[in-house]
Each structure stands twice: as structure tokens, then as C-alpha cells.
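For this view, one protein chain was removed and the others were kept in their places.
Chain nomenclature is as follows: A, B and C, assigned in order of appearance, with residue numbering initiated at 1 for each chain independently.
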Amino acid sequence: MTNSTSTQATDIMESPLHNHVAHTNADNAGVVMSEDKFRGHLNLRGNPQDADFMAAVASVLSVPLPTAPNTSARAGDTVAYWLCPNEWLLIVASGTQGQVENALRQAVADKGGNQHIAVTDVSSAQTLVNLSGSGVEQLLQKSTVYDCHEANFPAGKVVQTTFAKTGTTICKLADGSVDLVIRRSFSDYFFLWLQDASEEYGLHIA
Amino acid sequence: MKKYSGFSLFKHSLSHHENWQAAWRSPQPKKEYDVIIIGGGGHGLATAYYLAKVHGITNVAVLEKGYLGGGNTARNTTIVRSNYLWDEASKLYDHSLDLWKDLSQDLNYNVMFSQRGVLNLGHTLQDMRDIERRVNANRLNGIDGVVLNTAEVKEIVPVINDSQDIRYPVLGASWQATGGVARHDAVAWGFARGADSFGVDLIQQCEVTDIITEEGAVVGVQTTQGFIGSKKVACVTAGNSGVMAAMVGLRLPIESRPLQALVSEPVKPIIDTVVMSNAVHAYVSQSDKGDLVIGAGTDSYNGYGQRGSFHIVEHTLSAICELFPMFSRVRMNRAWGGVVDTCPDACPIISKTSINGLYFNCGWGTGGFKATPGSGHVFAHTLAHDEAHPFAAPFSLDRFNTGHLIDEHGAAGVAH
Amino acid sequence: MSQVNRLATGGRIDRSKPMSFSFNGKTYHGFDGDTLASALLANGVGIVGRSFKYSRARGILGHGAEEPNALMQLHTGNAAVPNPRATQVELFDGLVSGSTNGWPSVEFDLMEWVGKMGGKMMPPGFYYKTFMAPQKMWMTYEKFIRKAAGFGKLSLAPDPDTYDKINAHCDVIVVGAGPAGLTAALEAGRSGKRVIIVDEQNEFGGTLLANNQTVDGVDAAQWAQQATAQLTDMSNVVVMPRTTAFGYYDHNFVCALERRTDHLGPVSTSGSRQRLHRIRAHQVILATGAIERPLVFGNNDLPGIMLANSVSTYINRYAVVPGNRCVVMTTNDSGYQTALDIQAAGRTVVAVVDSRHAPDGRLVQQAKAAGIEIMTGHGVTEAQGSKRVVGAIVAPLDEAGDTLTGPAKTLSCDLIAVAGGWSPVVHLSCHTGSRPVWQEDIAGFVPGPSIQNQHLAGAITGDYKLSQALNAGVQAGAAAVGVESAHVFDCGDESEGAAQALYLIPHTKPVSRAPKQFVDFQNDVTAAGIELAAREGFQSIEHVKRYTAMGFGTDQGKTGNVNGMAIVAKTLNKSIAETGTTIFRPAYTPVTFGALGGRDVGVLLDPARHTAMHPWHVANGAKFENVGQWKRPWYFPQQGETMQQTLNRECLAVRNSVGILDASTLGKIDIQGKDAREFLNRVYTNAWSKLAPGKCRYGLMLKEDGMIFDDGVTACLSDQHFLMTTTSGGAAAVLGWLELWHQTEWPELEVYFTSVTDQWATCSFAGPNSRKVLEKLCTDVDLSAEAMKFMDYREGTVAGIKARIFRISFTGELSFEVNVPADQGHYMWQKLMEAGEEFGITPYGTESMHVLRAEKGFIIAGQDTDGSMTPQDCLMGWAVSKTKSFSFLGERSFSRPDTARADRKQLVGLKPIDPTVVIPEGSQIVMDPNQPIPMDMMGHVTSSYWSECLGHGIAMGTVKGGCDRMGQTVYCPQADGRVLAAQICSPVFYDPKGDHHHD
Partner (left out) sequence: MHHIYCPYCEETREEEEYSYTGEAHIERPKDPAAISDEAWADYLFFRSNPRGIHHEMWYHAAGCRRYFNVTRNTQSYQIHETYKMGELPTITAASLDQAAPQGDAS
């Protein structure tokens, strides 16, 4: 199937963290978690040396794909994470992943059509979680071996690394908070870990 | 060799222990030997001992680059058992276990072989299937073993966490009552003293720098103490086997990996048997001094540094704290690493080579200690007769060509 | 005042905060700022423990990590902590402590008599020489030996505390906050780079805290406080007291243990008790200082014999003088400082006994000027006393310190302060494989060359002057951040005379006959023991260590090792450099297991992966099975059912109507690209060139050795787009495997792989009514047998959701798998349950799935195969193409002699002769059950179940040459004596023609 759901009936959908909505254990919580649920997630593969491919994608996303390692590009609701030299994660507005996927295929086809690319809808496979607050820096220190200090991890930077005993993709935002990509089947584990690790700072689920 | 006994100890105490003789000589190397054994670890020394004792070949040198018993013999978690899955492996290890039973008396050296039993825990349904399979195979091979349920495990190890609500509950175990532990250093020293008493030359601080061949046959070795001739050279160098093989242009199906172990501070006796859990990578027993002796998993990379990576130790200790929640307040005193020679099928190589007179005994991986007497015994036969001992025959290098691997990784053949 | 040894003024204790504590049941008092050791000494407590082997009375020797004797049993109940050193335990109000050994009490220990009487029979190695006969008795002897094992005692209750970990990264880590560490951190900190400084003590300053000198014109301790405050103010510097760097690993990775609440009480009342810091640094500065050595002489282990520097520390830092009449035994100038400190504290210095014949340093002059009696060229040869030192026997020595040259005399005293020279704390520098180097001029080991980004500063380099330490710190700090600094400290250090390298003070009797001269206090290793080891041929320092147990204690030989090595060297007539040292291993000081395990315990031990339908399974009473990290429903028991009854019900539902299984855990890999087919051809055994869009095919994946590694169904979604499924546990390994071949061997193939395991929720429903269920929910796909055949794939809408529909079967029944985006998986499952209600749709778990597939003879990779089975061994030669041009992975291995044998173990069906029997899985198979042991085993039972629909037990198993043994009877001897017989048959027990799933 080359195109996913074009419309989403969110009333029948459950996000990976839907079970974990009502937890609040502090008024001035040092860690605030919010799930940006049901965003469109597309895994894109292609050759960054291929100008046609890059142009085609840029035309669809309104922003060029990032080619420097560990960087991201953002345009409105759309963000592209560099994952490896020929792989990106595109996060697009909720429900538009099917349209974007089709548009990408079409745009590439329009450029000649024989490029070696792949687009895969992974919107249900993972979710986007934002962590903010004064306790986040230390929480990340507890959770990942990557150096998330601002000196090493400025706004816009994206890394794929470990998170406790699972993996994640972390993006630093301009407001100092971080977006994490969490795999669906690990989301309960993620939440157990988050609760445990944030206990000393207080956790609020927004 | 002056015999050791309680009486000799008493007699020497009267003269303030001033008159004990050396446990072994420190000879200069001769020009030539009938057999040269490279590597003065447990396996090399045992080989020398049985060569002399069983086969009457005493014009033998053991060349050790450091000190006797200083490699993996000095660094393991001292577990002895024979409950391997495949016929070939279980025969070999059980032969070894038989020798362990009388080893102290045979060597006149107390190696403190303590048959306190070995548990291999199962945490998943597949673990339990594998345990059933292995114990059944053991039983029909004449090796003692039973399958225990959780309650029976708890009876043997009252401090174990038998809750069924934990992440990987203990579903049961295999139990080999005749398994146990031994004092690792004493094994090397006992074999050394025994071999020396037959006239074997144990030459320490003597590193082999080259193996010399002529027309496809071994003629001797070049060492830091000069050339030493012999038409039979046996490499028993564990993690360094690849380095030895490279001297004659051979490669082996072996990679040398760090394997870490650690001990706690001594605490009053709390666990009386050996508990192994392959699934969560934790092995524990308690020494007669009170240390909890814990084995970790193998590091994934090649390494000769006798040290591994920290996260391996962390992983092991989280599993230990899960299995034994009260151990959480004990403290790790010392951690260290050995260099283990791992084979693709987790079984050893006891073999002739394409070079006449050159033999290898290696690839014991994480489980060599328990095999020490058996390995030496069958390898001595191979050296003496230039033909494999029946128990050693399946462990030739040729198995990698024919595909006749003995895959102890396959089914719960925990290799420690 | 009950604290008989407490000074009225001075020290860094807070006299306004008195505290009470107990030791061995008796209540004592101390102050905030005390350690348990200083408080015990303040109260005049002499004996704190009993030695391991001889049960000799032991007192406090040192004041920090080096302490070998004062091992405590701390706290009670589940908070009990075995073995902490009293010198490292901060006092708090209500602390409960005790000794770890001694019966009935540590003061009067009956075992002492055993030690005295039997001690002569217990030289090093005595175990090895006896208890051999009869062999069987060793276990009995051992029982008694084990009774004496261990120091402290563990509680049997679970630990009430939690522990956690932090990953830290920095430009510079400074280990040790003494003078060198402080200046190093200040210098590095000024650069603005990220700096971490750790120190094991509660207060930064190290030796500055007990030092009478001045730095930059202020009192040393005050300067330390100011420096610490400066560091704390720097936002780029992390200041961590009570944090011990215990391990230095490769590539500048330092592990440190922070004790967060141990100083507050037995159990943490908020947060973790201890925290492990895993620190990756660009540069490491070791400013770990040095430890003073005791000297080896007769009865040198008596309580009241202490390290001179420790005596000074107790006086200056804790305002405790641990004795009234003190003899100082020294080989260097630092002992004179202790003498001056004792005198300043108002106690008597009986004499300074100096092994040197003509000491002339400034401190020596000061001591002379202060009227202290100095006996040069003398040594303490033996201490007198039983539970406390009462005298020191002193005799003249020759210049070399080798021989006694005159008659001895006895000095009455209750304290002997011993200054035997210094040992730099080289431990951490050794952890990464660097060997320490003996430096003759300082009579100590210093760190050897290292390939780590490592800097050394202060006493660790063997230079013990305060100015030097401060200046070396500045230079190390500057170097670590790549700047230059001209900052120079001058503390006007006393000029020091040369120290004498003396370790063992001779006695009138030879070592073997002299009173015990201890080298390693904790393990009762004596000079005589070391000599004996050497005599018996244990001449390598490692052999001596192992034969005598020297350095194996919880102090890891911090005070004893160098003396021991010196004695070995002397015995063997070698230099210490030639004798060499043993290598120090982590941990520098012991580390709590709980801290090493961190939070990865309990539910966090390993991630439990859940499917989208997991909440439904939980709500509906499923029992779960661990499959890899997944939690899969094992079976769904109803009220009052046994497990077998549940399985029977679930299986019959599938055979007779419809059952539903959550198959979401199967690995799913999306494969796109024009070379996808070629890639599949290479990694699977069968051919993929002609698989049409809308079709599925089963594939076997082998390792290059020809053995089955994984299996699954792959669907052709479109010409250049495939969906591969893998086993639940094998998904990550398979994806890694595909990437490995693509990236390393075949990068020219245009194909991409993406894991979509988590994207799709998979509802598998099977049974004759499964089509009817699906038809209720799906109207845009023709599901008829003619239109949608077995192994077909369609896209369609199910319950209003775009879905992928596969007609594949692992049960042998008509069966469909519906994949929907996992966000809607739970919904889809519920819709299918609703739609199936009229057919009695029955959820089933992995166990029934196993039964159903076994009835059909389908294998489970990992259960029926074990890494030693080829496709042919599994009678699956049909899945192996012989016509593919590319030699697919593993193919070449088939023709190896052993792999090509006809009589290999082959996977066959086994039908129990007694139909009511279910042969236990794992049973071994023999042809003749009456043969003697060892039996000739032909194979084993890999899968075995009760088949309710067939009415008899069924099994699969491997049998040597099994294909040629159809119809033969085999036997499975059981542990309980039963012998279960079975007939070899086809593994396809149910519907051998496949009518059902083709319907």
C-alpha cells in the first residue's frame, strides 16, 4: 500500500501514551511531559547527492532536507530530522502523512522518476513527546549516554541515541525543551522510566 | 617431592616453617625437549602432569611468559560442572569431573574441590524446554542432573527471589549436585608441583617469540631465553592462541574477548551453592572467605587488555540485585577481566595442525577452568600418541571444514 | 566529659552539635563533623575488630580509605551495611555500629585462643597441604572453615533504599580536592570549560584540613574553604563532595560513587541513597594524593599503633588525641610533624625514634628545639601489650637499617605513631592498563606512562611539599584546558631531609621466629609468611600475593603492598623495581551493588514491550509469556479452567469456528527498491523473482553456515515494494542482518529497509468462520475463495480503516491477518470481537497457537530449530531453490561433508503409542530403552502437546536419519522411570492435504 490513511478518525485512535494522561504529582513540576500525538511520521530514504531528489523533497516540504549530520530543518508544522546520510524522519501535521507521502512520490517522479527512494509511513509506530522544565537536563543525564548539555546539544540538533534500555531520537528546541521520538511498543516502559527518573523533580503530564 | 599432610605441617611448625622445600624447581631451559608446552596455565600444567604421569614422557618443558597460572586460571569464577548438552562435550567435561573428584589426593595438593552443586536457572518457557532437553541428555549420558521447579530452587537457595511477578521470574532450574567450585590458584600450583616432581621443567618469564618450522614440521621455539628445540610443540595459550598461530602463518576459528568477573567484600555465609543464569548474564557463588564471586557476560569485542567495559558489570549487577534483592547493600570490592578464546560453537579445539608436531589446545572460551584436568589428560594422550584421545577426537580443527560443529550455544549450553 | 581523648578546642568538629551513637551495644558521644573512627578514638575505644585468621585484637590504624582494621557492622534490620570503614563513616545522631567479628565480644574473643594455639599450624598455604584425606571429608572440613568466613552480615530483607545513575560529560574531571586538585580545578574552571571535581570526603581540602601551614597568607583549611567557595560559584564547575572516583576506564571514562544520604541516617528519606556518576571527560586530572605506610615490626598490629599522619589528622581535624604517651617511629621528616602536633595537643612525646642516623630537616630542628627526645639510628623492633600497646622495644640500627647494632631498651607508651614513608595513590592510573613505576628516590610507585588524556598533580607524583602540590595543580589545570599559567604558590615549605627506604625493622630473632610482623593487617599476612612463600617457590609478586592473600582485603593493600613487595625483593635479593607490582583493579574503594545496578531493577530491569491491544488482553485475564522483550498473551483462562482446558477450548474454537490471535509482535520490515527482489533472492533460500504483487511467500533465512536463523512470510505489495515478517524475537537481528549485507557486500543493490514492526497492529483470526467475520467488516475486497486465494494479499477497508489483509495461515485453517496502523489496533481488535461474537470468536494465546501449528507440522524457529538445523533437516527442502543463479546465504555450506550427511538429525512427527500420553518437551529419544547408560541418543522432542481435535498427544522431534525411519518406534526414557514410546510419522498430523486452509 503506497498511501496511508488520508483522513483520521481520532476518536477510534489510541496514541502510544494514551494510557498515561492524568498523572500529576507536583504543582511546580520540574518535568512537564506532553505527547504531541497523531502527528504524521514518515521515514524518507534517498540520495542527498541527487539534486533532483533534494529539490523535489524541498518543494513538498517547503524546506530543504538537512544534510549535515545531527541537524534538523523546520518549516511550519513540518520538521525533518537527519537520521543518517540517506535517511530522514519527516514529522508533519496530523493526518497529512498520506498526502505528503503521495506528494513526495509524485514530486520525485516528476523529476524523472527513476530515483532510488523510499517513503514509509511510521506514524503509528512512534510518537512525539515533549519534555520541558528545570529538571529535564538532569533527567536526560539519567536516561541517555548522549551529552545533552547545551554546549554540545544546541537548539535544532537531533541525535539518535539510547534512552534507558531503549533507543530514542532527541531534538533540542529553541525554547530549551526537547522532543523525543518514542517507539510505540516501548512507550509503557518509557513512561515507567520517566515516572521513576523524574520523581525528585516532580512530573506533570500536560 | 616431600608429601604434604597434617603431620608434615605439624612437623614443620616445630621448626618455624623454615625447612619447607620449594614446591617446584626453577630450572634453566635445556637445549632440547621431547615436548614443549607453551603456556603455564592450568591446562598447560595439567597436560605436562599427565604426559609424565600417564605416558611416562618427562623430558618436557612448560614455557610461561609470566608466572604459572597467571592467565585465566587466576581470573575465573572457579565453577566446575559437566552438564553440557551434546554427547561430545558432556563426555569431555564429565571425564574432567571424574578427575576432579580425586584430584587433591592424586596431586597431594588440596585444590578444595567443593561439590556444593550448580543451579542453572530458567526464566522463560524456552529456557525451561532447553533445560529439560539438556538434563535428559545428561541423565542418559550418566551425568547427574535434575530439573527443579521454583519451590525446589528456593529450598536450595533460600535467598533467591522466587516472586513470579518480576520481569524474568525464576521458572525453574537444572541442578547438578556433583558440580561446584575449586580453588583456582591451587589447581595450577598442584599440577605444577606434580609435574615438577616427575622432572618436567617449568620455565617462567620465558616468552615464546617464534615457533620454528622446517619443511612443514616443528623443530623448536625461539624464546626470550633463547632457542629451545623440540619436535613436538603444544600451544595451550588460551586467549593468546591466535598470536601463537600467526607465528607459523595459521589462523584459528577463535576470537579473544574480555570476560569480566568481580568479588564483593567478604560477608557472612549467605549462599551455599553456585547459581547461574544465562538469560540475565549473572553467575554467583560465595567463597570460603565470604566473598560473593560473580561472573559477568563476555564483552562483544576482541580485547587482550584483561579488562572490559563498565556497562557489562552494571548489567550483571542489576540482574544480581533482581535475583537476590538483599545483595543490593553488599559492595563490590574488585573487578577484573580475563582474555577468553571464543570459538564459533563454544567448544574447544584439541587438535593437530597442518604443521607436523604442532598441536593446539584452545578455544575453551568462558568455560575452561572446569575442564582443566580433563583437558590436560586427553591432550597429553594426543601429544603422546600423535593421535587424538577418543574424547578429544570430535574437537579437531577439521570440524570447521566438515561442518561438524558441536554447538553448545544452541540450547542452553551455558558455556561458563 | 566522657570523650577522654577530645581536645577542648580546635578541629573542624561542631561542638554545638553533640551526637550520640552506639558501638557494640554501648552508647557514646561525639560531634557533628566526626567520623565514626574519630568519635570512637575520642571515647578511648581501642579494639574495634578482630583479624580474619588469627582473631587478633585490632584498633584503628588510619583515618581514611586505607584503613584495614576498623570494618564495621553498620545499622540494623534491612538497613544493615556490612564492612564500611569507621574512618569513612560520618557520624550522625543515633548511629548504630558494631564490630564484624569476635565472640562472645570483640574485647574478649574465644577465637583468639584458636589463633594463638593453632596459629603456628596456619602458615600461608596450609589449606593446600592438608584436609586432603579422605577426599570426601573436604566438604565437612569446609563447613567449619566457612563458619569463620566473612566480616559483616547481610540482612535477609530486601534493600529499602534506591540508587540511581547520572551520565556526565565534561572537558576536565579533577579527582581529589586536596591542594593540587583545588588549584587544578580553579585553573581549569577559569577557562570557562566544563569541569567536574570530586572528592571522597564530606569536605573539600584533603590534607589542607589538617595542616598547620598557610596558603597565600591564610590558614590552609580556610584557604581550602575559600577555594571551594570560588569553585562552587563557577557555573561551569560541578563540585561533588562525598563522591569517590572508584574506577578509571578506557578513553577517559571515570566512574564515581556519590553518597547522598549515608551521612544523614541508615535509610534515605528522600531520593536515592547513592548515585553512580558515569563521567566521560576529555581530560582527567588525578590529584589523588598519597597514603602513609606503616612499618613492619613485631606485634605492629596492636591497638594503639597508628599511622603518624593519621594521628596528626585526628588531632588537627577532629580534635582527638588517640593516646597520652606517644612514641613516634619514623623513617622520614613527616613523623616529626606528628610529634610536634602531639606536643602541641598537650600530650607526651616519649621519643621520636628515627631509623636515620643524621636527620637534619627543618622539622627535625623544630622538634629538637621543642625539647622532644630524638633517638636517631634506632628502630622499634617490637611492640608490647596484649589488647593495647603498653611499650615499644627500641634498638639501634646500622645505617642501612638491616641489622641491630646494640642492646634494646623499652619505652613505655600507649601510642606508637608510625611514619614509614608514603605511597602515591596510583590506583586509578592503573585501571586502564598502565603499570606503575618504582621510583627509588621517593621509595614509592608513581603512575606509569598512559595513553589516556591524563594529568597528574600533587602527591601522586611523589612530591609531598604543599607548594609543589598547589603549583602542580595549577599547571595540570592549565594544561588540561590548553592554556598557560604563571600562578605560583609559595608556602615556605620546610626543607626536608631525605627519607630512608625502610620497610621491615629487624628483630633480634629471625623473621620466622620473631613475634608476628604484620604486612597486610586485614588478611593477617606477616613478613614470615612472605618469606615462606618465597622459600616455597612463590617468587613472582603475583604468586606471593595469591599464596599469602596479601592485598586481597577490602583495603586492597593500600598500606601493606609496598612493604610486602620490599620484603619479597629483599628475600629474593632483587630490587623492588625488579620484583614489580601487582596491578590495581577497580574499585578504588568498594562500591555498593545497588548503585551499580541503578534503576535497572524490578519492572525496569528490561523493557517490556506491549502491543496496541495489550490493555484488552490484561482486561480479559490473559496470562502472559515473555517472547524476547515482548509480553504476549500465553492463554486466556476462563473462570475455573485448568490451563489444558483453556487450550482445548481455544484450539477447538479455531478448528470449529473462529479464534483470534494478536500477532502484532512479529517483526515487520518494509523493503523498497528496484533490487528488492534480488536482495530477497540472496538472503532467502527460495526464489523471489516471480512473486507477483498481491502474493505472499514463506521464506527461510540461513546464516552462512547453512543453519536456519529466522523465517517468515514476505508479501509483495507492489513490484518494488515488499513487506517481510520475522519471528517476534528475531526482528532486530534480522534487520541488522539485512543492513549488514547491504552495507558491506552489496551496496550496489538499490534497496532500503525500514522497520515497521511498531507501525502495524496485526489481528490474526483463523477458523472456518473467519471469512464470515471479515466479510461483516470489509466490503471493498472480494474475499471469496476464488478471488482471494491462500497466500494472497489485498488492501481494503476493514471496519472503516484502511487495512492490509493477508490470507495466510499458521493454523492450517482458513485464516486472515488484518494489519492496521497500530493507533487503531485496539479498535480493530474490538470490532473483530464484536463481528465474531455470533460465531463465538475466541481469543487465543501463544500456547494454543503452538498447538495448532504443531498439528500442522509448522516449525517455530528457535524452538524446533537450535542453530544446528538446515532446511533439509527440517524436511523443508521444498523451500530451498536449486536454480537461483546467485549463491544465496548459507547455500555453500550444504555441501560440506557433515552437512550433506543423510543420517543427520531430521525433524519428524512423533505419535505417542499410548494416545493419552503427552511426551514432555525436551525428552531425549532412543531406539532401545533397555540399553545401558550412556545411551545412544537419536534426537529429542522439540514440541509436544495434547491435541484436543485429534484426541491424542502429538509431538515433533529430531531423529537421526528420521526421514528413513517413518513408522519406526522410538522411546523417551523419563526421569521418573517411565519410558514413553512413540511412532515416527509425518509431522503433519492435521489435514495433511491442506484442504482447510485452501478452502
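As a convention for this text, a contact is a pair of C-beta atoms (placed from the backbone, for glycine too) under 8 Å apart; a residue touches a chain by one contact, two chains touch by 3 or more.
Please read these numbers as outputs of a predicted model, since none were measured by experiment.
A.B. asks: Could you tell me which displayed chains border the chain that was left out of the figure?
C.D. replies: Computed over the complete complex, the missing chain touches A, B, C.
A.B. asks: Of the residues C:F253, C:Y503, C:F538 or C:Y971, I need the one that contacts the missing chain.
C.D. replies: Once the missing chain is taken into account, the touching residue is C:F253.
A.B. asks: One chain is left out of this view; which of B:N240, B:Q260, B:T273 or B:T372 touches it in the full complex?
C.D. replies: B:N240
A.B. asks: Pick out which of C:S893, C:Q906, C:S943 or C:T958 touches the chain that's been left out of the picture.
C.D. replies: Touching the chain that is not displayed is residue C:S893.
A.B. asks: Which residue, C:D402, C:E440, C:E704 or C:E838, contacts the hidden chain when the whole complex is considered?
C.D. replies: From the options C:D402, C:E440, C:E704 or C:E838, the contact with the absent chain belongs to C:E704.
A.B. asks: With respect to the chain omitted from the figure, which of B:S256, B:N278 or B:S396 is a touching residue?
C.D. replies: Of all options in B:S256, B:N278 or B:S396, contact with the hidden chain holds for B:S256.
A.B. asks: Take the complete complex as the reference. Which residues in chain A touch the chain that isn't displayed?
C.D. replies: Against the missing chain, chain A presents residues 69-70, 83-85, 87, 145-146, 159-162, 167.
A.B. asks: Can you list, in ascending order, the chain B residues touching the missing chain?
C.D. replies: 240, 242-243, 246, 251-256, 300-305, 309-311, 344, 400-402
A.B. asks: Suppose we count only contacts with the excluded chain; which residues of chain C make the list?
C.D. replies: Residues 167, 249-253, 280, 432-433, 451, 704-705, 736, 739-740, 743-745, 747, 887, 891-893, 895-897 of chain C touch the chain that is not shown.
One rule holds for everything that comes next: only the chains that are shown with their structure count from here on.
A.B. asks: Between chain B and chain C, what's the gap in Å when you average each chain's C-alpha atoms?
C.D. replies: Once rounded, the distance between the two centres reads 22 Å.
A.B. asks: Using mean C-alpha positions as chain centres, tell me how far chain A is from chain C in Å, no decimals.
C.D. replies: The computed centroid separation for chain A versus chain C comes out at 34 Å.
A.B. asks: Tell me, which residues of chain C touch at least two other chains?
C.D. replies: Residues 278, 600, 603, 606, 608 of chain C touch two or more partner chains.
A.B. asks: Provide the residue numbers of chain C that touch chain B in the complex, in ascending order.
C.D. replies: Chain C residues touching chain B: 52, 78, 80-83, 120-121, 123, 126-133, 135, 138-139, 142, 145-147, 149-159, 161, 163, 247, 249-250, 253, 255, 278, 431-433, 510, 512-513, 528, 532, 535-540, 542-543, 546-547, 554, 556, 585-587, 590-594, 596-598, 600-603, 605-606, 608, 625-627, 705-706, 862-863, 866-868, 893, 896-899, 920-924, 926, 933-935, 937, 940, 942, 973, 975.
A.B. asks: Please output the residues of chain C touching chain A within their complex, sorted ascending.
C.D. replies: 164-169, 194, 270-271, 278, 280, 599-600, 603-604, 606-612, 614-615, 630, 670, 672-674, 717-718, 721, 750, 752, 754-761, 795, 800-802, 804, 821-827
A.B. asks: Show me the residue ranges of chain A that touch chain C in the complex, using the header's touch definition.
C.D. replies: Touch list, chain A to chain C: 1-2, 4-5, 9, 12-16, 19, 38, 43, 45, 116-126, 138, 141-142, 144-147, 149, 151-152, 164-166, 183-189, 192-193, 196-197, 199-200.
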